[in-house]
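Every protein chain but one is kept in place in this view of the complex.
And then chain A:
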């Protein structure tokens, strides 16, 4: 492989990993407060289709992003109302949300299948983008790639260094104790769920506005599910999530490159590569079971009813 190919592969890997990064970051915050939202795939598809339609109708990709953020939050509010307010089972409700989003997005988007829009243009960061290799790989992307990285840094800072981060962790570990010291558990969880929804919508919009600027049914191809797995295997650590997302991107690109190089492996097997590689690496990283138990939010998936005192 020559240097140009490597540059291109790495560039594409970051792009491919970006939607995954958005979703995984949102879900990580959601899970840190103890709520497991399996509806990522559905929220992502709705974000993709609504984002595309908004951009198509207004001719403005920024409006597409806005639409995706809003629909993501609306979808997550449906989930939030059912599991937080009514105490429904989180797993079942999340699965239903995924199936619901898949069907609804196909229905809503049937009129715009095959249409195209102009997505975001890359921004070449002055000076840095002129660096050899690194300049192309890291500093000549579209704005959303930078946004994802900035979000990861902010979230990492907030969860580790701020009062808000402490509150999130406290609610996820022991909602009853958090309630007893006066933290509004349901409010924190609602906000986290909505943040997760917005990020999933954004991840979907990245697929339909930037990655492949068009709408196709089920275009997210299971990225919502891989994001869920990624969060767990990354032990809810933001750094690991970033690593895992880009690793997934790299493996996705590698399977195309390997096919292009004429490897005589079944393309179906190669298509598994990103999923297998991401999970294997994450399992190895989080092999220290003893330590990992400290990182998992202990109330994950358990409903909290403030009227029922422990």
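Some points to look at:
Operating definition for what follows: contacts are C-beta pairs under 8 Å (C-beta built on N, C-alpha and C of every residue); 3 or more make two chains touch, one makes a residue touch a chain; residues count from 1.
One rule holds in what follows: contacts and distances are computed from a predicted model.
The complex appears with one chain absent; UniProt names that chain "Nucleoside ABC transporter ATP-binding protein" among the candidates "Nucleoside ABC transporter ATP-binding protein", "Phenylacetate-CoA oxygenase", "ATP phosphoribosyltransferase" or "Cytochrome c oxidase subunit IV".
From the set A:131, A:180 or A:269, the residue in touch with the chain omitted from the display is A:180, counting the whole complex. Touch with the chain that is not drawn comes from one residue among A:169, A:223, A:237 or A:255, which is A:169. Seen from chain A, the chain kept out of the figure touches residues 163, 166-167, 169-170, 173-174, 176-183, 290-291, 293-295, 298, 309-310.
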